[in-house]
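The chains shown are only part of the set, and none of them has been moved.
Naming follows writing order (A and B), and every chain is counted from residue 1.
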Amino acid sequence: MKIGVLCSGGDAPGMNACLRSVVRAAVSDGHSVVGIRHGYQGLLDEHFYGDESTGKAAPVMSARSVSHISERGGTILSSSRCQQFRSDNGVRMAVSMLDRHHFDALIPIGGDGTFRGAAALSKAWSGQVIGCPGTIDNDLIGTDFTIGFATAVQTAVDCIDKLRDTAESHSRLFLVEVMGRHSGHLALYTALAASAEIACVPEVAVIAAKVSVRVQLLKSLGKHSIIVVVAEGNREGGALALQEKLKESDCPYDTRAVILGHVQRGGSPTPADRILATRLGDFAVRSLAGGTSGMMAGQQNGRCVLVPFEETFSKHKPLPEHQIELLDRMSC
Amino acid sequence: MKIGVLCSGGDAPGMNACLRSVVRAAVSDGHSVVGIRHGYQGLLDEHFYGDESTGKAAPVMSARSVSHISERGGTILSSSRCQQFRSDNGVRMAVSMLDRHHFDALIPIGGDGTFRGAAALSKAWSGQVIGCPGTIDNDLIGTDFTIGFATAVQTAVDCIDKLRDTAESHSRLFLVEVMGRHSGHLALYTALAASAEIACVPEVAVIAAKVSVRVQLLKSLGKHSIIVVVAEGNREGGALALQEKLKESDCPYDTRAVILGHVQRGGSPTPADRILATRLGDFAVRSLAGGTSGMMAGQQNGRCVLVPFEETFSKHKPLPEHQIELLDRMSC
């Protein structure tokens, strides 16, 4: 079997560990793997990993070619967002490229955008398509966690641990904006792990006035400093917008806003992300044997599962309610 | 309700986060919490947190007294192993102390030794005893992970990432010994996350000769360096013993042994450990309302559960078989 593998959309820590796993599992099972660069765009452009000296030929990746990449952030394949691929024509071109290079299967690693493309492709193409969930947003249904999420939480928590030092030294309130346009998973987990006092997530209509009341209460409890974690897609705006509103309402703390930004995407993946990535990459390759296609390889309650692409992105992945309540109980 | 809380046995990262959670949850629910220092020993000695100026009186811990401790390793309560408490007499004395200070409940945080004591105590005492699993060994049945395990894996993986640099620079084989006298969980997860080639765990009778054959094979595959993770309770001995045996068998690599030791116990807990500790501490306090006793608060498949103490330590917690196989498939 000849398997193509690509990373698409925003990069996530663990993509390299997943790639290594796909290559090594394929070698173990007697398949060959070709790395496609820059996501779907590289497929349309026939741009393959290691083709610098071979031109449009698609070199097979050896087990050695993925040595010591699991511990590195980003993706050695490079990633991109591909406009062209969103059209029917783009999908048709992709199919023709996959056939021209005699691929039997494709393993795209990415988030909801990647899987939308993968769903379209798997309908149009005779080969098998099995995806791995690589995104720091943890917004895909069908897997408890996505690859990269744990590392992004770790990075955000490390930053907040540092901010707490300066917050305590100056009795300040920090509004810390983390990624998450539509999903509050990253904000909520970060808040809980960093002992933040408040989390503002897109899923819950927390208005600034309510935050303000809560802050007053926390002040009365003797808190020297406050950390508010704000998802970028928060309904009343990000950290800067919320800061303006808090100032208007006589906030009893000196306030500062910090936008963590792209720092959250990088870094060496945590052990949890490396293991998840390794397991799902391996499972994706194993699943090819059964002829499966159009599915994401996910992990639920410790077990590997296959979930149709459409299910992964068609609904909003709910936040764990008990964590919202737990965060409240802890900030007393 | 008046709740006592203590940490017992080897310390584990996350114990402080669990303590904070117990105190804050109790404050939320209208209970009062007293911290007992140095584990069961401190109970026998009537040694309480914050009693420096109050003598044998048992000061109630305020919500503020546990501010900013979640991110710190170790335990502010101090821990110990208590010989005296293992006898019937010790348990009787503990009961009398609990009664003298009018405790209604006790929340011990620790591992299997701690829970053996807790089981005895819950039979002898009229109050409630609910435990939280705090140990880096992950060897307790009834919870998917114990508090501290994820951080110990992180620390071991960080060390091996560093060792890989020097292993690659000198084409060496490193035998890295991690903690685990009877349990290979730490060794196996570390090996998988650190892209180690081989794991030697107490559960599997890996003889040195077999390791040697495997190393020869890996050499033939072109590996520049090899990492073997060895649990201290490995059947043919730890890293040093295994190194001797490998040398006898004409190992094709220059070998070095490293014993990670107590470094694995410390450090700021990972987000996963902080969240787990927070959740279980809170759940332990909530469970008191139902009159429950003699149980450990654990987490299984994302849900909080109560498990009788005896179940947690009476059998050996099996290793995830699929991970052993996965490690093998990846080292090709």
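What we mean here is this: a residue touches a chain if its C-beta (ideal position, glycine included) is under 8 Å from a C-beta of that chain, and two chains touch if they have at least 3 such contacts.
Here the structure is a predicted model, which is why all the values come from computation and not from measurement.
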item	value
Per this structure file, total copies of the shared sequence (2 shown)	4
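Keep this in mind: only the chains that are shown with their structure count from here on.
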item	value
Turning angle required so that chain A lies on chain B, C-alpha fit (0 to 180°, nearest 5)	180
Chain centre separation (chain A, chain B; CA means) in Å	29
Contact footprint of chain A on chain B as seen in their complex	20-21, 24-25, 27-28, 63-64, 67-68, 70-71, 144, 150, 153-154, 157, 161, 164, 168, 189-190, 192-195, 221-224, 268, 270-272, 274-275, 278-279, 282, 301-302, 320, 322-323, 326, 329-330, 332
